[in-house]
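Quick one: structure below, then a few questions.
Note that this is a trimmed complex: some chains were dropped, and none of the rest were shifted.
Naming follows writing order (A, B and C), and every chain is counted from residue 1.
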């Protein structure tokens, strides 16, 4: 445990600053790859907006938005290979979609039709976890089984800042470290667990610093900075795939909307606080950078927006469709 | 507090009358079934068993003594 | 002169407020209970009124919350903790079963734990998975836990006051689907003791036995049955442990017929216990087997299917129909 390692666990890595300028010493993917990232960010944002609208229309029961966290959502999916696994939570609908699962299938849960609407095995995406931190252990199990079978699968396990307080977070990190399981623990520190602010969750120098207590590398990264996220997460995935065991990555980000539509964030935080985070928008800086780099013009943006609109229309149609539910399912697959 | 009903049913009520909700003739289920099969009305019987429980014999003798029938 | 109307959430809030105000040792804590006032607003305003030392948010860890409550109770406090939803109390299961329930007995009463564990529980709110479990059997089966499940807002107030006053631990199950229904609550009516069931409706023909969220359903079934000429009584247990055999058996002995109604899956449940005890204690009075109308032995279903799962008026009346009326008067 060197001073450098400690610093990496505390000071967020950055690639692009809030004005879209490359941070000194940092590198970003070539513009074409970054345009693809931007496209995914726009999709994620559009999906968040669409789902918000569907809730207001009463077509979804509830939606925990990842607005403001889209860079995290996109990055954690994009660094994975096809055979890798993603373990998402209720807030990670956009990440699952970024991984390629049809959002309509993902929304089955929030529509109230069934619990999990996609085939986890087909997509290598676990059901969205609601009991906090419990899924992290499943992620370790999938990873350990892969290793025992000699497969080079990597598992990306997501949770929030609040979930790091649960015992299962601890047990999962420790099991992964002890078994050198190929897991990347990715904590989206969006500063709140419903109403409870980070300061009531932890007084550690960072959440990534918890890695030290498990004997694994820990990294903190600007969670609104797509290239930085892809780099840090990508390296963690590579380490895991190379047999070097797990990594804990903490993204420094912010939940722009309420916990869910059912929540009223004004009860526990000020508008000023939210306003402060708006310029740090994850789409904005990539867009500015690409614009300046000449890789994104009006025409391309227009295409990206149109494609996102198409996706949104499909989501509206799919969620709006009258899918029959079968009471017989109640009794199926119980034993 | 609500008005509580009697804790135990009256024991061997002298003149059992059919009064649902206030009195249930005491009998074990197979005796009830026997009574039903034989067409005997338990409300018309007085139990000879402990605590006034109607026994098989009570039911059987009710059949052989049709006077007890309603 | 009628008492003010309040929702069950408000009644519980009032009970907490009055308890905190009256007794310095009462503290309220859990996830989101302070600043937010709880996800159901049950603790609304308490933090502002009583401050951080009496009402506070904890890190997100249920075993931590209950474990800390044990220690605080060991040191003279009366913790009232909230588990955010039924299924999110499971991480605290070891603390509840191995410590909360047993410490008094393990220390021969030297250490007693006046802890109340409040759990918004059961379904009927269209909640997604893990938000609608009826978990009472786990607690009721565990010796050492008093388990209370109010069905009315007045009971929610009175029983919670009694639970907080109890020198020993109480699991307090709040039927979350009633949080926002209004009823008259007269908080000046003396607090009814825990352990007494109440006959909510007198009935001659059969007795429905229920608690918590199933009581209004049972009453609705009785209403309906009345229009069809059948007079059903309804007993509201109010507390599952202690169990009020006297009240329950008095009713069943009078009617000779009983149906137990509960949301939880039926196998090895509180409904099983009621059927078993009634079967044993009212044996000679039973005109028909005791029927159970419960949730099915399946995981709680998604919102669009929950009405198939929940015991409703129809299923209750179907069960009543099987009570061997052919040889009824």
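One rule holds for everything that comes next: a contact is a pair of C-beta atoms (placed from the backbone, for glycine too) under 8 Å apart; a residue touches a chain by one contact, two chains touch by 3 or more.
The structure presented is a predicted model; accordingly, all values stated were derived computationally and were not measured.
> What stoichiometry, expressed in the displayed chain labels, describes the complete complex in this file?
A x2, B x1, C x2
As a convention for this text, only the chains that are shown with their structure count from here on.
> With chains as vertices joined when they touch, what's the shape: line, ring, star, complete or other?
line
> Can you work out the whole-Å distance between the CA centroids of subunit B and subunit C?
For subunit B versus subunit C, the centre distance works out to 37 Å.
> Could you tell me the distance, in whole angstrom, between the mean C-alpha positions of subunit A and subunit C?
Once rounded, the distance between the two centres reads 38 Å.
> Taking each residue of subunit A in turn, which ones touch at least two of the other chains?
none
> Of all residues in subunit C, which are in touch with two or more distinct other chains?
none
> Of all residues in subunit A, which touch subunit C in the complex?
Subunit A residues touching subunit C: 61-62, 109-115, 130-132, 162-163, 165-168, 193-196, 200-202, 262-263, 267-268, 325, 327, 329-331, 334.
> Applying the document's contact rule, which stretches of subunit C touch subunit B when the two form their complex?
Going through subunit C, the ones touching subunit B are 196, 198-199, 203-205, 231, 246-247, 249-251, 253-256, 283-287, 289, 326-329.
> Touching subunit C in the complex: which residues of subunit B?
Counting only subunit B, the residues touching subunit C are 1-9, 18, 20-24, 26-29, 32, 35-36, 43, 51, 53.
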